[in-house]
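Every protein chain but one is kept in place in this view of the complex.
Up next is chain A:
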Amino acid sequence: MNSYPAPAAPFPAGPAPVGQGGALPPPAAYTSPIPITTTGLGHALASEWTKIRTVRSTLWTLGVMFLFVIGLGMLMTFTVGEDEYDSSPILSFGLPGVLLGQLGVVTLGVLVITSEYSTGMIRTTLTACPRRGRVLAAKAIVFFVVTLVLSTAACSLVALINYAQLGGRDITGYAYTDTGHGDVVTGQTSVTSGEVVRATFGIGLYMALLGLLALAVGVLLRHTAGAITTMLGVVLLPLLAGLFIPDDDVRETLQEYSAPNIIGELYDIPIVGEDNGWGLLGLLALVTTVTLAAAATVLHSRDV
């Protein structure tokens, strides 16, 4: 029934009447045989899901994330010496992989929106769905869920490998004496459920939130390189700037609120402070929400 051209169009073929000035009699307008239904967020979500899974950049960026998180994680696990797993929580060897792997997620977050600007696809997208807030919400949700699931999966895999390889060993050297670690309770390397949740879901949430922040920055800047560079600055600058600041308090504050410290806290090896990471994660969520809201406002009022 979705036929085109319309069967037996009841309109005179050939050129329409000319020479009647501006007052043409309105011919009966074309009506499509396809019924019209109202669209909503669900349709936008389906559309964005198709988009994210049909470009190679998704495969590349998330592939790189997986490669770093798992590859580097395994490299660490299988090369640590005895004194190292004695002195650190055993899941924390996933940190270097996450530190690099987050860059893949950030890049994808930026590309989800800036690639539409650079290719002109954004015009097609917003013509198909003029509710710009809905488009942004759908993009954010699809991206967030995809990266949360995949980075949590990657981190879980690394945590599993770490536990299998490093767990259950006798603590021989000076023990890691922080409270709440399995090590102390059993005298063997072990993990608590809290540690596991933070090293898997916690890190996954961190990466997804950071990627979402990157997406919002991408909306604001509309430029791939600019947005990625900005995000690198956001992730690394507080930590690096801290190195050059003589004032202890300022340096510690900068380092405490730097993104890598969130990963550190979640793995129980913070650069500064003794928190478990949930507080900083909440702060990241707040920053991301505010930036997304700013992005939505700008997207709404700006010409494409």
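Just so it is clear, a contact is a pair of C-beta atoms (placed from the backbone, for glycine too) under 8 Å apart; a residue touches a chain by one contact, two chains touch by 3 or more; residues count from 1.
By our rule, contacts and distances are computed from a predicted model.
Colleague: Given the options "Acetyltransferase (GNAT) family protein", "ABC transporter ATP-binding protein", "4Fe-4S ferredoxin-type domain-containing protein" or "Formate dehydrogenase", say which is the protein name UniProt records for the missing chain.
Modeller: "ABC transporter ATP-binding protein"
Colleague: Return the single residue from A:Val149, A:Ala164, A:Leu286 or A:Val304 that touches the missing chain.
Modeller: Of the listed residues, the one touching the omitted chain is A:Val304.
Colleague: Given the contact definition stated above, which residue among A:Arg131, A:Arg169 or A:His223 touches the chain not shown here?
Modeller: Residue touching the absent chain, from the options given: A:Arg131.
Colleague: Just checking the interface: what residues of chain A touch the absent partner chain?
Modeller: 2, 4-6, 9-16, 18-22, 24, 26-34, 36-39, 43-44, 46-48, 50-51, 54-57, 115-116, 119-131, 301, 303-304
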